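Please find one structure pasted underneath; my questions will follow.
With one protein chain held back, the other chains of the complex are shown just where they sit.
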Amino acid sequence: MSFNETKMENQTPQSFSAPRHWIAPEELNSSYWADSKNVEKRGQEFHDKPVEAIALIDKLDTKGLARREFLTIMGASMAMAGFACARRPVHKIIPYVVKPDEVTPGIANYYASSDPETGAGLLVKVREGRPVKLEGNPDHPVNRGKLSARQQSAILDLYDPERLQDPQTVDRATGKKSVATWADVDARVVAQLKAAGNGKVRVLSGASVSDSSRRLVGEFLSAFGAGSRWVEFEPLAQDEIVQGQEESYGAAVLPVYRFDSAEAVVSIGADFLGTWPNSVQYASDWAKLRKLDSKKSKTAEMSKTFAFESLMTVTGANSDYRTPIRPGDELKVALALANQLILQQGRSRFAGDGAVRAALESYKPEAVAKEIGFDAAVLAQAADALWAARGKGLVVAGGLESKSKSAVALQNVVNLLNSALENEGQTVDGNAAPVARPSAGFAGVKQLIAEMNAGSVAVLVLHRTNPAFSLPASAGFAEAVKKVGLVIQVSEQWNETSLLSDVVLPDHHALENWGDARIRKGVTSLQQPTLAPIYATRSFQDSLLTWIGQGKLGASGLAARVANAAENTWHDYVVANWKETVFPLAGGSFQAFWETSLRDGVFVQKGVAGAHASARSFRSSALAKTPKYKAESGVKLALYASMAQADGRTSNNAWLQEFPDPISTVTWDNFVAVGPALAKKLGFSANDVAKVQVGSASMEIPVQIQPGMHGEALAIAVGYGRKVAGKVGTGVGVDVFPLVQIEGDSLAYSGLSAQISKTGKFYKLAETQWHHVTENRPIINDITLAEFKKNPAAANHTDPHLRMEDVPTMWSKHEYKGYRWGMAIDLNSCTGCGACVIGCQAENNIPVVGRNNVRISREMHWIRIDRYYSGSAESPDVVFQPMLCQHCENAPCETVCPVLATVHDDEGTNNQVYNRCVGTRYCSNNCPYKVRRFNFFDHWKSYEGSMNLVWNPDVTVRSRGIMEKCSFCIQRVQKARFDRKNKGEKIVDGDIQTACQQTCPTDAIVFGNINDPESRVSKLHADARAFRSLEILNTRPAISYLSKVRNKNGGAAQHHGGEHHG
Amino acid sequence: MSNASQTSPQLAGVVGFFDNPGTLLQATAKVRDENYQSWDTFTPYPVHGLEHAQGLKRSPLPYVTFVAGLTGGTLGYLLQYWTSAVSWAINVGGKPFHSGPAFIPITFELTVLFAALSTVGAMFFLNGLPNTKKKIVDPSITRDRFAILIEVPPSVDADNEKAVARQARFKKFDESEAKSLLQKLGAKDIRSVNAEGWF
Partner (left out) sequence: MAARPSTTGVSIMADTHSTAVHQDLLVAGNKTMVDVNEDVARPLENFPTSTWWACFGVALAALGIGALVVTTFVMNGLGVLGLNQPNGWGIDIVNFVFWVGIGHAGTLISAILFLFRQKWRTAINRSAEAMTIFAVITALTFPLLHTGRPWLAAYWLLPYPNQRQLWVNFRSPLLWDVFAVGTYFTVSAVFWFVGLIPDLASIRDRAKNNIRKLIFTILSMGWRGSNKNWAHYESAYMILAGLSTPLVLSVHTIVSFDFAVAQLPGWHATIFPPYFVAGAIFSGFAMVVTLLVIMREAFNLKAYITMDHLERMNKIIMATGLMVGYAYACEFFIAWYSGGAFEKFIFINRAFGPYWWAYWTMTICNAFIPQVFWWRSMRRSIPAMFIVSLFVNIGMWFERYVIVATSLHRDFLPSSWGYYTPTWFDWGWTIGAFGLFFVLFLLFVRLLPTIAMAEVKSVMPQGGHHE
């Protein structure tokens, strides 16, 4: 096919012909190519993959390969040819003599897969064999087509040019690394493994949700005798929940919470909408009970959410009643709540339970409320709400910021409450969790470190973990590991731990690897490669199999069989394991079962998945260790996982570094969040650098003044300050893992007594929002549920100028026959999580601009989440407003563009014509929403080498000097148009999902044809809550917002003036 | 010098110099009454009233300006209308394709531009600028002197009755007569100018 043949022209520097596709203009003149460095530079992007792909295919051909495998490689090699051609001479490609049916250039293929970290179902958009976008798999019962910002950004890691590309051997003394061949490395490893001796091999990895991997590792270790253990460690593991479950109910499981039926929710330091591993599912469940229909306003019901938290989280920001507390006070609050409910109000069957009474006695609600400094009435209200909704309520706790030394005790009280309120077995489902798995908490690592120190570890295999960074120095991992004979790290990135290893083996990226995941009982998802490995990488599992095979290590079971068989790849192992373990649940022909599962990406076992839970009985004994109430004082520190960085494993992902934190809007740095009161007391102003000290450890870090934080609370995000991460991630922010305290067998991240003092230094944080109140402007509206019931349109009358429908126009308006695109955004559903921001970035080729450009407000995100506070600075209300091009009918930007570079089309969208734009920036000046983004530099140049493969071929990459902005994903509109046209049909509602809408966990964003009265969007536009931002200007936006409704008493529609929290 | 000039076959005319505009004005009026066919005055700056004294008609330039202005304005508006509403009508900011009020500024500017440029062009044309044929009468004129030049009328073809008749209507040129006239009118320095002197 000509598509490829054109790419086959020989473009060696000697006989130069200008490349048809080029990255930078200079590539068009031969002198550029004459410089061997340049040729090489391009070369590095793709190595010699095409060649190796051939080799691989030859190999596969001999034994007849699986259809998809063939496809993948076919597509991949085609992509390589495609991309290599623009950059370097291509010797071999696979011409489409026989084109595989599935691949058509220009048409995307979607492959179902799953994310090995969280087990979320993925739909991978592949163009010419090149994954370009991740979307959630709608068939996956857990994330139901939705992804978080972090999951969206995983695609960028795949193309990170700084990924490990070859096996490395490291001189541990000097940390000097040198490239090795797989053969040498394997030989060395196998030799050491054989020599290891009984029980002297350890595998340390992140928590794994893959049954196949678990089985393989188990079998691998079985070759080294009893004592050879597998240790899992996750800094963000919710092991305190698991442990609490074990103590309260006897089974160590991570329960599944059913927020979609929780009418009253109390979160005690649990950020289930933001940083919890399953936040996507929980947010979408939670939002189901926040949807309102103005037509049924009289009978409207909405869940009620209470949050007690030590820092402002997405969950707190979205709750109806938010109470700031000190880090470490979570247990007190939980006990006070229990006391209120069970003792004061004498409710529930535990009212008579002596053990319970004994534990709760001393936690008088008034006393606790007084000590922490909030109104005890909140506890009463919470208790009432929970009791009123018993069986349909939920109390949750857990997460890094509440992981104090009393974290497990907290869980027990929470379990008590849920049992007392009969939520256990209803909204708390202990059975839905997959089979019990070892906790990924600190205990295991602690023991491992001890063993290493004792010299009883000969070989340590590290996989998807970075203990040298994420463990506090006091844990002594670095010293202990020195005593290990051979340290093997299997990793995608070169990181801190690599320096402590002997061999560092490049791992596949999730999109290059096979695998499976089980995060719910009866829900098993498959992970399949969507392109051939870009670099000379090998999956962790393949390595294990190779070693087992080469070393004849005598591993047990399937591993041995596969390893010694002709087909000895990890793929074969997964297939075999599924055949043995999953297939029996389905029946039928295995081939059919396997292909269906691959296509769907997930196998759901009827009857088991989502089966109704059964209540477990609470053991009061779990409360035995509860301490007596004792008032404390002093500043306490909470470490938390930020939405962007989590534990810092993705530091080298520029999208995430530039992802504005939903609450602080800070990018590219972490900071110590200080409440206004405390800041005033200590004389801090924003961007001062503070010295924070916990015990002996201390560090300097910039201050962010965070409304809604307790007067004695500090909070700092972990996952920053990586020392060995790469060009993007190294040295961004401050590493606070050293502040983590070891409390017995667990780590305390919260409730740490801290001193904070001024340094007199100044450091400007790169915020995307500088001003935080609306100054009473008609931008957003919020009302209480009571007001809504009275009059659903109440909010829209908070400003007399709103509602401009009836304003006469001086001229006849343009008519929009046919389609007219519009959007509706429900502020009541939007949690501000920011998944849409990264979804849009991935879809629309939005570059990153770097910290300094963000500092002077030059960020490029087409959709931003505006966050406004109202009420008092100590305990403000929060409302989020996704702000993107409003596609105004009377667009102010269009009128002023001298060259007609931004104009309306006949479907009501405001289009930006990049080629015509000369960059006067007048349009941006005249845009009341300031949603236009100007390319001050050739930002795309920051995408180096292989990273250029992430560009979405359906969207122009913008050059310097031109304006850009949200296009309503016009490429998706066009695709839907053509798909329908080919069938001779019209576009119907639901055909088009914009990138932001597609990934929004709470379905807050709806896009569609507002000329069609039946479409969801036009129904929402007609809703009484609908209003348009700055309607007073008569710009007539195509986007309607639905006003925020808070399920709380009193407080007429919030005035958004408030005092200045800037 | 006057003798020499009398014998000259290619006498071109007689020039007389005055040292202030007042005397020039009076002299000019007289010369005008003499009804010579071709004569002119020269001054370092525009002397007010001289055009009347010289009996010049009012300059036609204002008409040129008016017509050119109209043309410019019309074309300007039509250009805007045609490009915005006919050639490629685009919905810009919800405004009508034919956004009359928005077209006014440019219409005005083009009116002025056309008017100004045509006026100057016409002025050059009427004044025969750039002038390559006629040399200057005397360098001092652009400094501080005033002069009247009475020219020998262009010779006409005897067969051309019209021309002959036309020439007959004017006073016949005679060098000495012209000189004495200028003398009488108070010219300071009177010269015959020969063709080779300045043609």
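Observations on the structure shown:
Per-chain numbering from 1; labels A and B assigned in written order.
Simple rule for what comes next: a contact is a pair of C-beta atoms (placed from the backbone, for glycine too) under 8 Å apart; a residue touches a chain by one contact, two chains touch by 3 or more.
Note that the structure is predicted; figures quoted are calculated from it, not measured.
Among A:Y32, A:W387, A:Y763 or A:F936, only A:F936 touches the chain that is left out of the view. Touching the missing chain, out of A:S614, A:S757, A:N776 or A:T809, is residue A:N776.
For the chain left out of this panel, the touching residue among A:S924, A:Q971 or A:N1011 is A:S924. Residue B:A115 is the one among B:A12, B:A115, B:V152 or B:I190 that touches the chain missing from this view. Residues 769-777, 779, 853, 856-859, 864, 866-868, 881, 883, 892, 894-900, 916-922, 924-926, 928-930, 933-938, 960-963, 1029-1030, 1033 are the ones on chain A that touch the missing chain.
The missing chain lies against chain B, touching residues 20-22, 25, 40-51, 54, 56, 58-59, 61-62, 65, 79-80, 83-84, 87-88, 92-93, 95, 99, 102-103, 105-106, 108-110, 112-113, 115-117, 119-120, 122-124, 126-127, 129-132, 134, 136-137, 139-144.
As a convention for this text, only the chains that are shown with their structure count from here on.
Centre-to-centre separation between chain A and chain B, using Cα means, comes to 84 Å.
Those residues of chain B lying in contact with chain A across their complex are 90-96.
Against chain B, the residues of chain A that register as touching in their complex are 811-814, 888-895, 897, 900, 903-906, 1036.
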